[in-house]
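Next up is a structure, given as structure tokens.
Here the complex is missing a single protein chain, while all its other protein chains stay put.
This part shows chain A:
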Amino acid sequence: MASSVYLCLLRAVFLVCFVNPLIQGLSEDESVFQNPHHQQEENLTGLPIVTFKWHHVETPYLVIIWVFVAGLAKLSVVELNHHVISVVPESGLLIILGFILGGIVWGADRAQTFKLLPPTFFYYLLPQIILDASYFMPNKLFFSNLGAILIYAIFGTCWNAATVGLSLWGCYEAGVMGNLDIGLLQFLLFGSLIAAVDPVAVIAVFEEVHVNEVLFILVFGESLLNDGVTVVLYNVFDAFVALGGPRIDAAEIFKGIFSFVVVAFGGSFLGIGFAILLSLLTRCTKHIQIIEAGFVFVVGYLAYLTAEMLSLSAILSITFCGICCQKYVNANMDEKSVTTVRHAMKLLANGSETMIFLFLGVTAIDTEIWVWNTGFILLTLLFVFIYRIIGTFLFTWMLNKFRLVPIEVIDQVVMSYGGLRGAVAYGLAALLDEDKIPEKNLMISTTLIVVYFTVILQGITMKPLVQWLKVKRAAHSDLKLIEKLNNRAFDHILAAVEDICGRIGDNWWTRGWNRFEENYISWLLMKPKARKNRDYLFSIFHKLNLEDAINYVSEGERQGSLAFSRSDEAANVDFKKQFGSEFADVMPNIMVDMSNYELGIEHFSVTSIVKDTIPSVSLDIHGQDRKNAMDDINAHHLLQQHLYRSRKHHRHKYSRSHFSINQNEDEVQEIFQRTMRSRLESFKSTKMGVNPAKKITKHHKKELTHKMPNGHPDGTGHLYGDEVDIAVGSETGAINSTFMRDTYTVGAGIENPVFLPDMDSPTHSPPWLMETEAVAPSQRAQRRLPWTPNRLRRLAPMRISTCSTDSFLMADVSLTLEEHEEHSQTDHVEMRPVFD
């Protein structure tokens, strides 16, 4: 699977980046190690049974151990005291935990053998985070605020870089920092790397404080895009530094600006190109659904690496790839693949995020990098903080002249306070070339301090600040059809009014784009089928219906029982109809059964029922007895084995490319057929009036659950065994299955070959069988004798009203509680296979 390839890559990265220094450090030891190893081999006198090969697995082992540790760290952080969690953001806690882990490593090795190296970060940790952020970007919100986001991301970042760099340089010239070997260009370079707000840190903190969506998208969008900008800026200044001050003239500066534009926009367009490729790919993955989810990751990563190779902005590339493809990819792929992508993406992004913060902490515990210069560090902190505020207010002021809904002052405060720096800044600082920038370590330590300061301190204070300022929070709103409907109506109204006013406004552009998108882009990138049924309102409706269905089922389960009908095609519509129509429909099987019984048709054809308008399969789901999970599982195995093994065309239980096995129509029919037949049989025997003692049930059940999973009936008993199990499995309650089964177990009724061979395999007859022969029919059994179809019909509605089997019991007043429990247990067990 492609995503696993990706994971492997991730592992490989770790291997190379984290462990390389270690390997190098150990290379001397290694030779020492390997010598005895060779000697051992030479001296080998016999075949060694096991050998210890640490060096074979060393690198992947260390990598995976760190991944494991990071996972544990996340676990411990999340499971920590909730009080702490509510105060300190997770990212901050992870950094602190990283300090501790780093301390342990340092204590053991006397040096920091593990640190976050830039290649690891940029090639293996960052891409999936950016991809995740962009793939799940709320597109409409993002594009409707794109202007503001771009202003903040481009001009805001340049502003930050320039002012921080220049101010630091000014202070340096004034002599505040003492004697440092830094020139103006180096200061600007430093300014550019510290300028960008970090998406990882921002998401981590802002996700916990639920600010309103416009504010969130502004901060988030800015942080995502300005990462790209800052990397570009950094590269330009890096080139300038390499060029050296005297050789920079107007032409070089112009080239720098031009390169900035080319790199940024080139990266974005490259990303869009890959998005198109990805969308086209997913158009034709119908037959390899199992790996189509992987394409999203692979192509996304490819977009990143290609941009990196062409020295375009890799971050912008993967960002736009994610943003542009999401709509088409989600429409083209199978629903399951969409879910897979969603979960895998979150898994990767969360994992990387954890690793990043953890290693930001671990890295700090290293005496080598720490250079202290009070003036430089404190002034950087101050300038970063102040210019962020000034920049935000400045650009917002300009934006508000044009915005329909101005950004409020409170939001501006939160925006400026949310200027968290993160791992990107650190990564860039660590990338600095020590030959060109002698004060590299000072810059690294300053960057780390800025990161710690913003992530931990500002992260902690963010929540109280948001509460104190009474920032408009995200309204927790349920999905409502009427809102969506009116949103659509408002769009049309606005467009119409713009037409009437004769002005080309925002809505004109939006509508123009939508039309173009619908006519050409969707046509190109979307499957025809997906295009057909993708009306937004309708999909909302569909989603709501699904929600209702789930609620309905869980509510039903909570209340005890539920009858739920399903047909093979168009399950939703059917469900909707069922839901709305009379309750009688919910219990089709009873009705069908009874009508057949009443008419005296004993050999009715199954197809007539299947083709009936009434859904063909009826399930009973009992949610009450969840405790008996073990029993369930056993019974489930048992039933599964018996249900399907007799099929001539045996299919494998394991498949690399399909999840759903044994789900085809034949089997559904078979279940049905067998159910019907066995029901008939049991009904006949009921009429005969012979019933075993109730307590047999218990033995019986135990026997079933213990013996059957492995006790596979042998060839002869096979077919019949299936009969019973199926009868058990899809019995929907017209006739109590426990009751029915008992009848046959005892063998006291008619000689029925259908059931006997299964229950006691021919080789040994269980002891309880002997015992039961003597037992007289219980009260319960006797009471049930007079059941007739008429009575059944009378009972059926009761079943619906409360819970399926129990209503029979209600009719059967004299039943004891014990019986009741057992009854529902068995029933519960029985229902499993159909459910699965």
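To be clear about the criterion, a residue touches a chain if its C-beta (ideal position, glycine included) is under 8 Å from a C-beta of that chain, and two chains touch if they have at least 3 such contacts; residues count from 1.
In the analysis below, contacts and distances are computed from a predicted model.
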Can you match the unshown chain of the complex to its UniProt protein name from these: "AP-3 complex subunit beta", "Calcineurin-like EF-hand protein 2", "Protein YIPF3" or "Ribosome biogenesis protein WDR12 homolog"?
"Calcineurin-like EF-hand protein 2"
Residue, one of A:Asn139, A:Thr339, A:Thr374 or A:Asn486, that touches the chain absent here:
A:Asn486
If the hidden chain were put back, which of A:Leu494, A:Ile521 or A:Val553 would touch it?
A:Leu494
Interface with the undisplayed chain - residues on chain A
402, 404-405, 475, 477, 480-483, 485-490, 492-503, 505-507, 532-535, 537-538, 541, 544, 573, 576
